[in-house]
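Let me begin by handing over the structure; questions about it come next.
Apart from one protein chain that is not included, each protein chain of the complex appears where it belongs.
For clarity, chains are labelled A and B in written order, and residue numbers in each chain start from 1.
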Amino acid sequence: MSYREQYEMVCGVETHVEMATKTKIFCGCSTEFGQGQNTQVCPGCLGLPGTLPVLNREAVNLAIKAGLALNCKIAEFTKFDRKNYFYPDLSKNYQTSQFDRPICENGWLEINVAGEKKRIGITRAHMEEDAGKLVHSGETITTSNSSGVDYNRAGMPLLEIVSEPDMRTVDEVVAYLEGLIQVMEYAGISDCKLEQGSVRFDINVSLRKRGSKEFGTRTETKNLNSFSSVRRCLEYEIERQAELLESGEEVIQETRTWDEGKGVTLSLRSKEDAPDYRYFPEPNLPPILIDKEWVEKIKATMPELPMAKRERLESLGLSEYDAVVLTATKAMGDYFDQALEKFDDAKTLANWMMGDLSALLKTNLCSFADSPVAPQQLATLLTLIQKGNISGKIAKTVLEEIYNTGKNPEIIIKEKGLAQISDECQLEKIVLEVISSNPKSVSDYQAGKKNAIGFLVGQVMKATKGQANPGLVNKLLKERLSKE
Amino acid sequence: MKHVAHLARLKLNEAEIDLYTLQMNSILEYAARLQYIDTSNIEPTTHAVQLYNVMRDDEVKVSLPQNQVLANAPEAEDGFFQVPRIV
Partner (left out) sequence: MKTINKSLDGLHSMLVNKEISCTELTKAFIKQMHCCEPRIQAFLATSEDTALMRAAEVDKKIANNESIGPLEGLPAGLKDNICMQGIPTTCGSHMLESFISLYDATVTKRLKDAGAIVLGKLNLDEFAMGSTTESSAFHPTYNPWDLERVPGGSSGGSAAAVSACEVAYSLGSDTGGSIRQPASFCGVVGLKPTYGRVSRYGVVAVASSLDQVGILSKTVRDNAQVLNAIAGYDPQDSTSITANIPDYTQFLENNVKGLKIGVPKEFFSQELTTDKAEVINKALETLEQLGAEIEECSLPHMKYAMAAYYIIAMAEASSELACFDGVRYGHRAEANDMIEMFKNTRAEGFGQEVKRRIMLGTYVLSSGHYEDYYLKAQKVRTLIKEDFNQVFSKYDALLGPTNPQTAPKIGESSDPLAVYLEDIFTIPANLAGLPALSIPAGFVQGLPFGMQLIGKHFDEGLLYRIAYTFEQNTDHHHQVPVLLREVN
């Protein structure tokens, strides 16, 4: 599909992030993922008559923290409202959310697309409860004759983060989402497990003629849960809207749904059917006053955020690219810092993490979060290379061995006898043997073909199973050959 | 009236619609007296007794066993509440 050059895309995103509390937002049920259907449910989750909500303080703390991480103004007064609509996954048929007094407003997030930095505005972020989950008897909602409802997810604490319509390219949208997830993960707001549905995106997109100041009619596509779906959905929706506009038709303001299998967006309901949510203040929850002291307390717990971390890594001499890769996930960033405490050559550490260790983890479908090679073990390994105890090549073998056995590098080296041979007497003997059994190379060298020494070094390394100290071998060979 | 009934998810017959329209009109007519009061500088009251910052600690409590969760269900299967086709 091709992007029609004469149109500019305007996109804003609403992101629902499940906050990392131990319990739901209005009751004490556990938020643990993956439990049996309807087992993390109490009378409140079921909307049983007579039940009342009690707000989880930690959800408010995390919302404040998220607001601070997104450079928002934290409201001094905030409250909950009921959003009334009927749906079987909504146990009370209203969602407790925040309407006109959200907890966070007016923030921004900086993104970097191909070296160009841009601030994306954050309109607001508010707390709300999640709904339950529908499991359809057929393949999709439209082909099912019945559905099952599981209320485990009902009442999970969500933060809905609404961006300004500031994004103009698909890459910007993806960069914004990646950046947002990164900040949420770093600040400890959410574990951001996209595959578990703990983050969901609603994409608002419209087109306008380049140069135009007015916004076109937008559509909202709901409930996307991966960056690739967002990308494909946007590309599809841009193409669809461009075709409509070019053929003189109008884009209808409506809510659409993304069909992952078919790769298309489908109309869910038009603006005329737009629900009338009849918001009103939740009488069962007193409002929240947030004073400076509370905000300062949360601020004090704020860890280093990705942007600051990248700047710090660059100040250690790493390239912008390295800094971006190393901070891509919080786990990788933390890993780097922990290893750096024991091994201070940032560049070498970065190379090993981004090179051999990443490759090893990737082959085993493992991540830095649960890497069997501990940061301290990597640091020790790199120190051993630095000291000349082992060669870089042997180190790769040792790394794999750490991965497989979890043993410390020194032990592996000792057990396997992998330590570098730096004993001159021991090497002298092997050097002499190699010289005597390779007369051709010796004469080549002496005839001025200095490259021939490489072959001889290789032979010594071969004879020592790679454990000989290559520098020392070189030196001994040169000494011998010039004597002969 | 039909729109309101739809929002409220109530199936009403024509007679009910006529009756409710009549009764609602008389109640709303009575309520119209509120429009004569100047409330431009008045804050709304949403709570009879105003409290703030009522919150609980993030501590897990025991949930209900699944059979109890489903005990009142009009229709349940495999641990799920069953509902008819949604669209």
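The criterion applied here is as follows: a residue touches a chain if its C-beta (ideal position, glycine included) is under 8 Å from a C-beta of that chain, and two chains touch if they have at least 3 such contacts.
Fair warning: this is a prediction, and the values are worked out from it, not measured in the lab.
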Candidate in contact with the missing chain, chosen from A:T51, A:T169, A:T397 or A:N474: A:T51
Residues belonging to chain A that touch the chain removed from view: 43, 46-55, 82, 84, 86, 88, 91-94, 149, 276, 278-280, 283-286
Residues in chain B touching the chain absent from view: 1, 4-5, 7-12, 16, 20, 23-24, 26-28, 30-31, 33-35, 37, 39, 42-49, 51, 54, 56, 64, 68, 71-75, 81, 83-87
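Everything below uses one rule, namely that only the chains that are shown with their structure count from here on.
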Rounded Å distance between chain A and chain B, as computed from the means of their C-alpha atoms: 40
Of chain B, residues touching chain A in the complex: 7, 9, 46-47, 50-61, 63-66, 69-70, 77-87
Residues of chain A that touch chain B when the two form their complex: 21-23, 27-30, 36-43, 45-46, 54-60, 79, 86, 88, 134-136, 141-142, 144-151, 276, 278, 281, 283, 285-289
